[in-house]
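Remarks on the structure that follows.
Left out: one protein chain. Kept in place: all the others.
Our next item is chain A:
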Amino acid sequence: MNAPLALDTQGSMPLRDSRFTVPGMRCAGCISKIERGLAKLEGVDAARVNFSAKRVAVRHHDRLGEDDLIEAIAAIGFEAQPVADNPMARDDRESAALMRALAVAGFGMMNIMLLSVSVWSGAEGVTRDLFHWLSAMIALPVVAYAGRPFFASAAMALRHRRTNMDVPISIGVLLATGLSLYETIAGTGHAYFDSAVMLLFFLLAGRALDATMRNRTRAGIGALLSRMGRSAMVLDESGAHRTVAAEDLERGMLMIVAAGEALAADGVIEEGETTLDNAMLTGESAPQAARVGDTVYAGAINLGNAVRVRVTEAASDTALAGIARLMDEAGQSRSHYVRIADRASRLYAPAVHSLALLAFAGWMIAGAGWYQSLVIAIAVLIITCPCAMGLAVPAAQVVASGALARNGLLVKDGSALERLAEIDTALFDKTGTLTVGEPVPALGHLTDRQAAIALALARTSRHPLSKSITRALEGRGVQPVDLSGVQETGGNGVSAVFGGIAVALTRPDTDGFRIATGLRIGDEVTNIAFDDPVRHDAQATLDELAAAGIESAVVSGDRAGPVSAVAGDLGLEWKAELHPDAKLAHIEKLKSARHRPLMVGDGINDGPALAAAHASIAPGSASDVSQQAADAVFLGRSLRPVVLAVRVARRTMRIVRQNFTFAIVYNVFAVPLALAGLVTPLIAAVAMSLSSLVVVGNSLRLARAAQ
């Protein structure tokens, strides 16, 4: 039953593949429920869950639409969103190519080592030559295949007249292979195929680790990203419906937006009345009413009735796309950040090249002959570019990001960890960041009967306020009563009949300042007020940040009153009523004062600030755009991952520096030996393995860093 579920229906209908993300999958039961539930569906050929990516791939007949499948998954009990055509394919291909190269290099390394050990232990004459020929036959295809990632990157750097770590690696490997081949043909008794292939193997191991870390995090974040409307039902003049992809929508088209759908373009409502969830744009959880003539924005979710919307701006002209562009520009400065490995190689690569060149020139002058001089120069190149250097950074970062992921923080890439380690100021958004971001009802004043009726009403609705009432009451173990005639009207709440009395969850009887809803039983109305409470460990987290020497402040787009209340409770500086560009300007001001700000925010209005800050973190409940812009995403209701991220990042960089120090000390001993021409292949091989093991071992200490 662990094989893909395939119902062998040899129908003549054309089959299609669709993919959905299902973020709610958490256990083995979910896998089997989804796979079996979908397979039972008429027209579904096969369903396969990818648990790591929280995705399900469905092979189904053409007549079954994506919407039908989403509905089916919802009936099984999971929320699903369609995924555009495999956006991760490129990354997957890249890391698969690295894994293949690693396997080939590993195969070559083992076999060549086997032969080399025999040569070192004294194989002579014909046997030795045979072994060298065998090594050459293994090494040439292996180097050609496994070296490609390095050669390609080095060629790219050279074409742009730059140099990177891959240039000395490529030169070293190619020269060593070329010279060994020459020696094998000449039968002179030395060959360095083992060094070349081993170097490739260890460097590839570092690259593969790096790629694994990136992919794992992207899969996690990809499962969270889902909400932007990807297509719309369009009504043309003849009255026919058709589905149009979001990027093909044009100004003037008439969209029909069904309840529960996300808007795919900006527009004006022409017919109907509904409530919209604008959380994607504003981060504000309270739904907003929208009537004929109101402007609505792409990304908003229709909670109420179906409406007809005339498109005013589509595709790249939407308000959402505009903010995304602002963020793109703000993010440019960050792309100038130079990663520590590249900073090291900027100093290192020229030094290595000149050392090797000097060695060659020196031995030529000393009269050693061009051949011996070249051997020594290659030894210098290989030994100064040890695996330790290649592994120093990725090994530490992979272990650290794994430790953080177990604590609910997904770091997007290694450069994010490096930047997180450097921050000295932290800016927090209020709603959804310092606070939980979802309204929590105050229910203490309800009687048992009222609570039971409220739960029965609330659980029939998908309105955010209803959902939170349901969660709160179910958490208390309240049993709902049985209702009849349940009706939900957009903007007006849920109504029903209970024991002959009309009951409803509707607007409150006061038009207050806070979010509230009214529970009506007969004629009597009880108000239920909602609060957005501060995350339970916000104070502890901020104290820990302060202890780490990081100043915190609140920057919010909200009104001054609520902001000062929250900031005052937490003892923070605050700025309120800031527009996205004002937040951005605040960050820029800090940066020009030589601060390294960390931005923690969730709304799309934080997007530009998230992109511009030295490092940024967004909660998992944040808008998609903010999650895209942030360096890291934390899950759950705790704020602690923020301080954990900073602490682990700092420890990681300490370990990285230790690794580099070790690599340098290793060089200080190894380079003179190489320059003196004393390094045999055996010494090089042992030194390389040992230094790699030390670096990996040192990095593994980070596994416990996040506790």
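One rule holds for everything that comes next: contacts are C-beta pairs under 8 Å (C-beta built on N, C-alpha and C of every residue); 3 or more make two chains touch, one makes a residue touch a chain; residues count from 1.
Criterion: contacts and distances are computed from a predicted model.
For the chain that does not appear here, its UniProt entry gives the protein name "Cbb3-type cytochrome oxidase assembly protein CcoS", which is one of "ABC-2 type transport system ATP-binding protein", "Cation:proton antiporter", "MnhB domain-containing protein" or "Cbb3-type cytochrome oxidase assembly protein CcoS". When you scan A:Ala96, A:Ala258 or A:Ala560 for touch with the missing chain, the hit is A:Ala96. Within the set A:Leu134, A:Leu235 or A:Val481, the residue that contacts the chain not displayed is A:Leu134. Annotation: of A:Val22, A:Leu38, A:Ala53 or A:Val296, A:Ala53 touches the absent chain (contact as defined above).
Listed for chain A, the residues touching the missing chain in the whole complex are 1-2, 27-29, 31-32, 36, 49-53, 96, 99-100, 103-104, 107, 110-111, 114-115, 127, 134, 138.
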